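Pasting in a structure now, in structure tokens, and then I'll have a few things to ask.
With one protein chain withheld, the remaining protein chains of the complex are depicted in position.
Naming follows writing order (A, B and C), and every chain is counted from residue 1.
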Amino acid sequence: MPEPANLIDREIHPVRDRVLLGAVWAAAMLVAGAFVWLLADLLWHGAGRLDWSFLSTAPRNSGRAGGIWPIVVSTVLIVAVAIVVAAPLGLATAVLLSEFTRRGGTTERAIGLSLDVLAGVPSIVFGLFGNAFFSVWLGLGFSILSGGLTLACMVLPILIRTAETGLRMVPDDWRLGAAALGLSRTTALHQILIPVATPVLLAGLMLGIGRAMAETAALVFTSGYVDRMPSSLFDSGRAISVHIYDLTMNVAGGDRSAYASALVLIALLVLVNGAAIWLSDRTLQRKIATR
Amino acid sequence: MLSKLFTTGALIFVALSTPVIAADDKIVITGSSTVAPLITEIGKRFEEKNPGVRVDVQTGGSSRGINDARSGLADIGMASRALKKDESDLKAYTIARDGIGVVLNSANTVSTLTDQQIVDIYTGKISDWSAVGGTQGPITVVNKAEGRSTLELFLHFFKLKASDIKAHVVIGDNQQGIKTVAGNPNAIGYVSVGTAEFEAGQGTPIKLLGMGGVAASVENVRNGSFPLARPLNLVTSKEPTGMTKLFIDYTQSADTHDLVKEQFFVPNGP
Amino acid sequence: MSRTARDTCLLLGLSVAAIVASGILLLIILFLSTEAWPVFSQVGLLKFAFDEAWYPTEGAFDLKPMLVASFAMSMLSIMLAAPLGIASAVFCRFYAPPVVRRAYQWIIILLAGIPSVVLGLWGLTVIVPLILMLAPPGASLLAGSLVLALMIVPTVALTTQAALASIPQFYWVGAAALGLSREGTLLGVALPAVRSSIFAGIMLAMARALGETMAVLMVSGNVVQLPTSLFDPVRTLTANIALEMAYATGDHRSALFVSGLALTVLVFILAWVARRSGGQVVHA
Partner (left out) sequence: MMSAVDDKPTPSREGASSAFTLGPLVAGPPCCTPQTHISIKSVTLSYGRIPAIRDVSLDIYKGCITALIGPSGCGKTSLLSCLNRLTDLIPGCHVEGRIAIDGQDITTPDLDVQRLRRRVGMIFQKPSPFPLSIWRNLEMPLREHGVTRRDELEFRIEKALADVGLWAEVKDRLGSAALTLSGGQQQRLCIARALTLEPSTLLMDEPCSALDPLSSAVVEDLIQSLKGQYTVVIVTHNLAQARRIANYAAFFWVKERAGTLVEFDQCRTLFDQPRHELTAAYVKGLQG
């Protein structure tokens, strides 16, 4: 895509343009600076604790010693359950909103409003609700499954909103073109619209994964506190963020392990998001050809 | 591509969903987040001694422990407080105690406070450290959130009501109190004596104040001379039997005293 | 299966998904209401709005200061985060050299995944002492807003970025053909073209800010009072639940669920107002 800057390089509003340039750089540097500061803080306190055994062993002495391996496994399982449930549900709802409802119509307004409100439900309320609904009412108990399902409810609005945006952005030309060829809407979605919207869907997925990985309050009451290696999805498993919370708030002398766990969490995010980017690039290459 | 991925995902999902044969005996314990780390450690040692037994510890607060023990959702509840009057239907087993002491930032020049001074500070009558012999600076009163057992203990000891206290920062868990006081030279708070002693030893800038002439130390909590302490309890709805009884007995035995000390609590008995 | 039938099946499936997705909220409201009912039936609704103060163990249930705090904190944080997030997206797309862009992209993605506990911890040990130097006690409305802003910047940035990426090429070409500079194109064409998507992102971010619990609990001081300045400690509705739920019993516990309901109502009103005004912006 040709950048506008390549096409035009004379300045008509030098002051405005310079101010905007400065402001954008300043804002970006501010955000980056805050992140680097945060990361440096984590590294400063936690790097000394990081080694292979921290990754590969189970916690001892309430997490002050030992590692976090079972907790990493539980975290990945919980997030996987959440995404496996929420992604199809979210995509389906987004497709309904963008392809089958009119913007500003009653259906769109009702569903949209309920999603906006759902996005604002506090995570601790999700936790209490998840406990009452999944753990007790559905009888799943404290388990990775209840935790994952609770998180699925939580990330749903994010996934739906972003996917809807992505699909609405696909030019109507292709919708009309597909219809004129007698393609079913299913085919048009599957072959063209969804692949074209993939970058946006991916951005939403990353937000969702990030949110799910970072969640604490919703998991304390659902996937629980047990730091043993889970043997099935019906086992309770402690998520990293719950572990971090416990270490910082309840365990005296747990701070270094907490910082180190936070670093592991960030590494995990890099891995998961990297995989997501790689996967979408592959799908895009196979499905969509623009160059 | 995506559909293949989903199929694989679904297969893994199904494989993992198949519950493995449940452990011979599973004890579910829920409740206080203060007690949970200790019980987790005791549970692990108990599991080693009794193969086939699983101890699942869940948190959620003392009231959750009480409720779950009462409703039968948990075999045992954990509470970092004594039972209340309307909880006489339950049975409590004290496994350890936890002293509560007043802490200041170590930069603070004040080294002792009388009970009256503490009351005056917490009720807002004294608002500057110079009034109690320190260097000038506005006092930041750190208080616990409504309902928390340390708050109730504190209020009870100083004969105050929750609404009497004029706090500047309200905190939840113990470590938040320590971090808040450590980060603010003019703060005053009250936290668990054991953890404060440990943190001070680790170089965290806080110091414990004595109370009523008794130094705040684990030793003084153990021998009963320190006035502010709370029991850490396991709670059951009926007389425990079988594995549950075995576990409760084990938690109260001397076998676990080292674990109790590791968590900076005060073991039962001498 | 014929193609038309396949489409019908698709629509059916999508509708079911949408019903499930919007049904969750109803379930949650039902759950909150059931849990809150005991205290409602005993002390009535008005007590939560017109009581003197919040001392639930002493039978005082005033939620006003916390409603105001929740509202103020989320507004402040979105006012900080929206420009930062939009600027971040614009930076990534138009200003950053390729290497910087990739790095910055990762920063945003990772920032989205930093647990609120970690942000809270950082806020408590870094931001709060800094604010303390300006005005005690440090833990304050400002600290909460700053930490929240950092937390929701990625939401705004990623949604804006996604929206900018999907602007058809002829917009850029068309704008360039009109002799618009990069900045002119941005302000005059690109951002207006995607304002509805940006708006949706901001709504998501604001909802997140309203619902955030742990980080806010750690840095905002949690004193139940109407804030008179940025440096006053405040307690949000979410922090209220998290702080007191652990030991709350009986009416106190019920009252905490009323906090949850109150927050839901607040979000509902904000979302509704935003949709009405936002809708006009979008269709203008």
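Convention: a residue touches a chain if its C-beta (ideal position, glycine included) is under 8 Å from a C-beta of that chain, and two chains touch if they have at least 3 such contacts.
No experiment lies behind these values; they were computed from the predicted model shown.
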Chain not shown: contacting residue from A:I192, A:L233, A:L247 or A:L265: A:I192
Hidden partner chain, residues of subunit A it touches: 102, 105, 173-184, 187, 191-192, 195-196, 287-291
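Basically, only the chains that are shown with their structure count from here on.
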Rounded Å distance, subunit B centre to subunit C centre (Cα mean): 32
Multi-chain contact residues (two or more partners), subunit A: 88, 248-249
Subunit C: positions in contact with at least two other chains: 121, 125, 242, 245
Residues of subunit C touching subunit B in the complex: 53-58, 60, 121, 124-125, 128-129, 132, 136-139, 217-218, 221-224, 233, 235, 242-249, 252-253
Subunit A - residues contacting subunit C, complex: 1-5, 7-8, 10-13, 16-17, 20-21, 23-25, 27-28, 30-32, 34-38, 41-42, 88-90, 92-93, 95-97, 100, 104, 109-126, 128-129, 132-133, 153, 156-158, 160-162, 164-166, 168-171, 184-187, 189, 197, 199-200, 203-204, 206-207, 209-211, 213-217, 240-241, 244-245, 248-249, 258, 262, 265-266, 269-270, 273
Interface residues, subunit B side, partner subunit A - complex: 1-2, 5-6, 9-10, 13, 16-20, 28, 33-34, 36-38, 40-41, 54, 56-60, 73, 172-176, 178-179, 192, 194-195, 198-199, 202, 262-264
